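Excluded from the complex is one protein chain; the other protein chains are retained at their positions.
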Amino acid sequence: MVVVMEPGAPESRIEAVIQRLNDEGFGVHRTTGVGQSVLCAVGVKREFDIRLIKVLDSVADVYRVTEPYKFASRSWKHENTTFDIDGVTVGGSEVLVMAGPCSVESEEQMEATAAFVATQGATFLRGGAFKPRSSPYSFQGLGEEGLRYMRAAADRHGLRVITEVMEIGQIDLIDSYTHVFQVGARNMQNFNLLKELGRGDKPVFLKRGPSATIEEWLMAAEYVMSQGNPHVILCERGIRTFETYTRNTLDLSAVPVVKKKSHLPIFVDPSHGTGIRGKVIPMARAAVAAGADGLMIEVHPDPPNAASDGPQSLFLEQFAELMHQVRLIAHALDRTIREPAAAS
Amino acid sequence: MVVVMEPGAPESRIEAVIQRLNDEGFGVHRTTGVGQSVLCAVGVKREFDIRLIKVLDSVADVYRVTEPYKFASRSWKHENTTFDIDGVTVGGSEVLVMAGPCSVESEEQMEATAAFVATQGATFLRGGAFKPRSSPYSFQGLGEEGLRYMRAAADRHGLRVITEVMEIGQIDLIDSYTHVFQVGARNMQNFNLLKELGRGDKPVFLKRGPSATIEEWLMAAEYVMSQGNPHVILCERGIRTFETYTRNTLDLSAVPVVKKKSHLPIFVDPSHGTGIRGKVIPMARAAVAAGADGLMIEVHPDPPNAASDGPQSLFLEQFAELMHQVRLIAHALDRTIREPAAAS
Amino acid sequence: MVVVMEPGAPESRIEAVIQRLNDEGFGVHRTTGVGQSVLCAVGVKREFDIRLIKVLDSVADVYRVTEPYKFASRSWKHENTTFDIDGVTVGGSEVLVMAGPCSVESEEQMEATAAFVATQGATFLRGGAFKPRSSPYSFQGLGEEGLRYMRAAADRHGLRVITEVMEIGQIDLIDSYTHVFQVGARNMQNFNLLKELGRGDKPVFLKRGPSATIEEWLMAAEYVMSQGNPHVILCERGIRTFETYTRNTLDLSAVPVVKKKSHLPIFVDPSHGTGIRGKVIPMARAAVAAGADGLMIEVHPDPPNAASDGPQSLFLEQFAELMHQVRLIAHALDRTIREPAAAS
Partner (left out) sequence: MVVVMEPGAPESRIEAVIQRLNDEGFGVHRTTGVGQSVLCAVGVKREFDIRLIKVLDSVADVYRVTEPYKFASRSWKHENTTFDIDGVTVGGSEVLVMAGPCSVESEEQMEATAAFVATQGATFLRGGAFKPRSSPYSFQGLGEEGLRYMRAAADRHGLRVITEVMEIGQIDLIDSYTHVFQVGARNMQNFNLLKELGRGDKPVFLKRGPSATIEEWLMAAEYVMSQGNPHVILCERGIRTFETYTRNTLDLSAVPVVKKKSHLPIFVDPSHGTGIRGKVIPMARAAVAAGADGLMIEVHPDPPNAASDGPQSLFLEQFAELMHQVRLIAHALDRTIREPAAAS
């Protein structure tokens, strides 16, 4: 921690700050410049609230030196994290694609989706079974029945399942159907849920909150990892800004930033990131070009009649086009995206 | 719903949109202007996702006419909502003050706080018993022991209790100690929790999420109210902007906006809204001047040694000063704030 | 400047950074902690671009110690700045009110406005003569004719004039009519204009840009002051956020923040800050309660027919009500607002 004193701060106040730092267990190294003193507090205490020093008299500013997260940081683990999920490697040179509808609606819908996306090169089937929506008057999901449809369809077509868990109470049920737990943007700082998922071993797909800084997002990953589960995948899905044309502003610069600050794999969700079907393909291309390790795409056999998020869901043929285009981009970067099945 | 077609949209596409609206159950009234057609869809369907129409060919824009919330709206209930909480009226001419530490830490701390804030005119004691913090390495709260300390101290000094509930699983326990359930900013869109609280009758104090629009916030209130519980109090606590000097930007214009859109009482939390002790008093004054029905203030008998949020907590004597100042402002607006006890 | 090295940075890279700092003329004081080294660079160079160090290998972060502005800072001048404008003191205990229409439209309009606001206690008449609007198809102002009407009306009623200058080429003309140069939000970083105004002595009323941090705003004030003109008044007028109900989000916490960082007087413009007539009075009250030194209010004798900004302009009788209410708030804070004339 570095403490900058105000210009002309009286000696007595500088000493009071040093005393307080000592009381908190920090060693102090003092630099006296022309007009200002700077105190370097030595000692690693990630949980220390630096505002405690900031409010002291004559303190101008306080900066944390140690990153607030440890296990999530690139300085703790230098090489990229990769891990296997049922035969697929996350974080490697293959760019993975997760695809499926916003909500699981029926057995037929999941079968049609799974069959199609599998032949196009997707490796994961996504879909929501529990859908507490922003309006209490909207469709709220099929629950366990939906999980069953999704897993069966995925198994028939060699796909893995990813679905959202919203509460600690749902973990056990969902665990028996899914390969990856998705934590939604609204739950990014549901710390009890994160800790509970951290006690297991199953991968956690952690979406960035719409008003979360990258640092806060990595802190949320730290919550999972601090409990022992190293299998975290980050997913950028748009942040809230003043621009209203798009539902959110997809922050693709988060991809290279996360790659520098952390060793964790990072995916991008251009469907939620734009909220508009016609913008999904260009932003998916851009995401892969920026270096993303994977994509999460909403696709539906009949978007105009989808129970939720139809307007941002791709038609099946659009998904095929997306896969074709992002595959070309991946190749340009010496990465791969699974080829479509011969029969398709 | 109003659908604006693009200038020069072909007749066939206009008819396709009309057909789709009819299929969805809307009557359509068409206006053909010089360059553009406008379709007014008649019928109230609060849950309809207008983006379904927005993605149709040649549609330029779609606007919702009906507000997405009903029970929370001023057009549904014209007069201000007021209700009684153990002898205190919320939403009336008295500006209420809720005060206490961020975290419950000990019996002594709660006693000292309650004794002091009660004599100054506060009517509610606040304090957190469950504290999942943004760092997994920080103090996580005393749990039920904390609830016990808080309720006992409140009872001794004629205060009501308000404390945060974070999960459905905590509702029953907290219910037996609190007068008001606080829903924190991070949980503003935890819809399952809101629905569960909506099935009860106990007041819900709903903080605005840091990236929530006022409309989304009122939709969250609607979640509670749609289940039958009309006792919702809104609380502005700062939104996230590009300004970094303050922790959040306290959006005081939300006070008159909410007063116009809704009949619900609105409070302001200047402690979280600024994150800096020295800014709490001026922003508390400004909140009352803007028309807030109440304040939530962090105060601690020993802020430098608080387990959490010490830097934004007031010293006891600062709280007395705050009460003095906001009382003068309230009087200037023909409202009241409870007088300090004679003995104090 | 403080340079934080990455954990485990090799000694050679730390030495390279030290060498570079020496080359730039800084002395360096090194602290070696458990896992990280911190370098304090000694020497005051306000113009140094700290990103030059940030991009060096193994540098984790760089913090500026010296504030980038000098003359605008509270550490350079401890007491509040006050100055006289034609018999009125800015920055003192009197809260000043500037009032008038968005655009000067006619002699009659300015006379009616000036006569009314003067009797209510305003001390400045505002109005725009040059109005480059966000649409090229809108009213663009009366030019010098407008300045003449405004000054004459102000003189007849004992008011001072404040009007916006948009380009260096307009300075001389406007100078002969105005008491204060207003620099609009869009010009906050028009540095050539600021420097030119800094070479004079006439007060500069500097509005905050809608996406400017407080630091950038104070840097803009520094531009004026660095050329020799100490007469700067800051004006908060709303920042851009994701909230769409209000035109901007009025950042009232800027008032106490500026009071701490700077000695300059700070005003608030709730008309632009909200963009909605019905929100102007509560936010004016809140601004005074937060500690503002003055208000700028749009008022018009006939808002529904105003040439610009009618929807956010008060009717004359609303302005009288505003003055009454903010006067009560000012008194509660031991400040004054000029009393209405006896005859009114």
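Should a chain be cited, it is by its letter among A, B and C, assigned in written order, with residues numbered from 1 in that chain.
Note that in this section a residue touches a chain if its C-beta (ideal position, glycine included) is under 8 Å from a C-beta of that chain, and two chains touch if they have at least 3 such contacts.
Predicted, not measured: the structure shown is a model, and the values here were computed from it.
Participant: From the listed residues C:Arg30, C:Lys202 or C:Arg240, report the one that touches the chain absent from this view.
Facilitator: Spelled out, the listed residue whose C-beta touches the missing chain is C:Arg240.
Participant: Can you say which of C:Ile85, C:Ala99, C:Met150 or C:Met219 touches the chain missing from this structure?
Facilitator: Once the missing chain is taken into account, the touching residue is C:Met219.
Participant: Using the definition of touch stated at the top, determine which of C:Ser75, C:Asn190 or C:Ser271 touches the missing chain.
Facilitator: C:Asn190
Participant: Just to verify: which one of B:Ile18, B:Val38, B:Leu56 or B:Val88 makes contact with the chain not shown?
Facilitator: B:Val38
Participant: What subunit B residues would touch the chain not displayed?
Facilitator: 2, 4, 6-8, 29, 31, 33-36, 38, 40, 42-44, 60-61, 63, 65-67, 75-76, 240-242, 244
Participant: Considering the whole complex, not just the chains shown, which residues of subunit C touch the missing one?
Facilitator: The missing chain touches subunit C at positions 20, 46-47, 49, 51-52, 54-55, 68, 132-139, 166-169, 186-187, 189-192, 195, 209-211, 216, 219, 222-223, 226-227, 240, 275-278, 304, 308-312.
Participant: List every residue of subunit A that touches the chain not included in the displayed model.
Facilitator: Missing-chain contacts on subunit A: residues 211, 213-215, 239, 241-246, 249-257, 260-261, 273-274, 278-279, 282-283, 285-291, 325, 328-329, 331-333.
Going forward, only the chains that are shown with their structure count from here on.
Participant: For subunit B versus subunit C, what separation do you get between their C-alpha means, in angstrom?
Facilitator: 31
Participant: Please list all residues of subunit C that touch 2 or more other chains.
Facilitator: Residues 241-242, 244 of subunit C touch two or more partner chains.
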